[in-house]
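Only a single protein chain was left out; the remaining protein chains are all shown in position.
Coming up: chain A.
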Amino acid sequence: MLSADLVIATAIAYVGLLFLIAYVGDRRTRNRPGGLLRSPLVYTLSISVYCTSWTFYGAVGSAARDGLEYLAIYLGPTIVFVGWWFILRRLVRISHEQRITSVADLLSSRFGKSSRLAVLVTVIAVIAIAPYIALQLKAVTSSIQAIAGTSEMARGRLAGIDEVGLAFGVAAGMALFTILFGTRNVDAKEQHHGVVAAIAFEAVVKLTAFIAVGLFVLYAGGGFEPIFATAEARGIDTYSSDTFGTRWVAMNLLSFAAIICLPRQFQITVVENSDENHLRAASWAFPLYMLAMSLFTLPIALYGLTAMPAGANPDMFVLTLPLSAGQDWLALFAFIGGFSSATSMIIVESIALSIMVSNHIVMPMVLRLAADARSGNGRGVSRLLLNSRRFSIVLILGLGFTYFFMTRDSDALAPIGLISFAGVAQFLPAILAALFWREASIKAATAAVAVGFVVWAWSSFMPSFQSSSATVAAIMAEGPWSISWLRPEALFGLEGLDPLVHAVFWSLFLNCATLAIVSLLTNRSALERLQANLFVNVFGRPGGSGQSFIRGSATANDLFFVAQRVLGDERAVALFSAEASDTGRLWTDIEPSPAFIGRLERELAGSIGAASAHVMLSKVVSGDAISLEEVMQMADETQQAIEYSQRLEKTSAELRSTAEQLEIANRQLRDLDQAKDDFLSQVSHEVRTPMTAIRAFSEILLDTGELKGAEREKFISTIHKESLRLTTLLDEILDLSALERGERGWENQPVDAEAALDQAVQVCDALARQRGMEVRFASRAEAATVAADPDRLGQVLINLISNAIKYNSAEAPEVTVSSRVENGEYCIEVSDNGPGIAKADYSKIFEKFYRGRQAGPDQSGAGLGLAISRQIVARMNGTLELVDGTKRGACFRVTLPLLRETVV
């Protein structure tokens, strides 16, 4: 048995150590930003303030009574942290941007900076947390009593002090301690690095202590298996089938809500967060911490149930097991662990609550009562703030003690904690709506939180006084005024449910329903819309410093709002910063001079036109409340107009590119049109030429009857020849036009190319002889089969050979034909020793109606032959090209792919 004096001395010494850590921590962060104290590790450890003495002692008790149910308390937070991306990330970002200091501040800020909502949330938080504080007091009190025993000898200085007195002493000590800790100075960002350092240290202490006890139990019980086996032999049902029922679901929901809504969790996770990326580490490290913390819960509980005498309080197994084994120092260590759990919770919770109380209730009241106090210096306000916090801390611990006093007859720790969880869970719907639902309105949020609170107070909070108040007991049994459907644990006739499930169901259901319905029925004010946008779009806005500057003079605020909405953050900030440095005042203290308003108006006019700018500013400056809303509306519309014009700009850029494409298409069309005109002009010329001869000779024949027979014959044959030429021309035009459209009037079939070549040479032989020349063969391919049409291939070859004959003006004209097979292709070359084709004409030679300038006198063709030949060869998947031949004349080459069988 340890003496009470020793226990208390140890506790005080431990508190002194904490104080030292906090002091050093504050100094270090002030001197050197960053470092260990701003690391993800310390951040994660401080978050474990979630694990209070309820976890340290109560989880064992809960496990002893209800088996695995206690796990639900860890599961909700695990989900929230693993899914940090969805909720926590938003909360942290928004709170940094908007300088949010608490849950109340968050909701108030989101819903149009409503002070009424802030007050409501603060009041609810203080009331809902009272049972939780009481739980810590009870745990500390019980633990002191457990460790110090009940003998008068051991009680030492505690002799004659009962449980209530002890609890009061603990509460008073805690209040003093927290005041010393948390209200030494006022930080603008409400960050307490020293406190966080101490909390992180306590996290290590409580985890180590708990694991130490766990290991001791394992050692004493002979390992996991024997402990479980013994428990089973004793008939202890660890895995009761109804563990995972509705109550379990409700507990998961509550712990999910608690890790977000509990004022101390919000303080540590969101407000004290110095780097958004720490969340990433905490997302796995914190669940890991909770796992380590819960690892030994069940073994301790089971071993306690088997090793301790019946009737021993399972909540105190962590202490009583080592004590009964004579391990006094381990018990003292465990006591310090539990003490750590309780103190860290109380410190952070009361700091968080005191910030809420002083910021949202005390300060507004003081300022209203003494309007002149505003003109006082900054020190006065700061001291006022600190005093109001100290007062709040006393009030909060006082309420906790009161609750403890009224419910002191209840044994278990866990149910008390769940009452608090259910209370703060009433903030969850509003918080989620704040983050994700733009349409949620202030009226809806206020009503929802209020309804949820009333239902909770009736069905969960009030019943906890059942044992201490006869009235409450009567209401519980009969309902108020004997209205049975208002019985706290059977509301609206819903009976047979676990009281916790019942309370959670009705309070959250009515809370959510109110939020949704009232939101849909009410309109939002301009400021609400503005804030809703800032919150819901927290990751959608560029820059996004929000309006962290807007605190202070109302007129400057309003002007800044308007400037920000119209000009954007950057320009508005630049404008106000310039004014601030010109006047030597603080940003927030700018008193808008006429010159400044004029400058602002000019800036606004640049964006929205002079008239609108003037109307806007005169409305703001005249300070009419309704006009401000109108102005915000106007500013919003301006913003929309700006966005619209940006969209237009984008659209017009798209239009420009479309126009460019159209322009290109147009140019191509014009070129095509020009080509068509040129073609028609050429056709016209080619048709008119034979027509001219025909007409001229016809008229001659008509005019003069006395023409001689021979002359007459000659003229008539010219007319005939020119008519044929006309026909050929028209045929060729149609042929070429069809080929150019991609039509092919034939099916490619296997053709003996060599035979076709022989035939073509034969056809041209007569023409060659007429010119006194010969078509000579050079080397020939042995045999070649190509996919072609024999007549069309012949047409091409005849065209090439006859051209070579016709346009050869050499003295000893010569045409050479050769063929060969090469790389799977069949190749024919027709070359002559004529004047050749100028390099400049190489590209034009295949154009329609093109004739070489040096063409000879016989130009019976229309200049379409080569164009047609090239098209025909292309339709046979080959090429016709003009190449540099071996002789000085022209050399045309036809290349056709060989059919496969001949490749072999």
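One rule holds for everything that comes next: contacts are C-beta pairs under 8 Å (C-beta built on N, C-alpha and C of every residue); 3 or more make two chains touch, one makes a residue touch a chain; residues count from 1.
Everything that follows uses one rule, which is that contacts and distances are computed from a predicted model.
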item	value
Protein name as given in UniProt for the chain not displayed, "Cation acetate symporter", "Putative spermidine/putrescine transport system permease protein", "FAD-dependent tricarballylate dehydrogenase TcuA" or "Chemotaxis protein CheY"	"Chemotaxis protein CheY"
Of A:T583, A:S684 or A:N877, the residue in touch with the unshown chain	A:S684
Residue touching the undisplayed chain, where the options are A:S39, A:S468, A:T718 or A:N748	A:T718
Full-complex contact with the absent chain, from A:L88, A:A693 or A:C764	A:A693
Residues of chain A in contact with the chain not shown	681, 684-685, 688-697, 699-700, 703-704, 718, 721-722, 851, 853-855, 857, 859
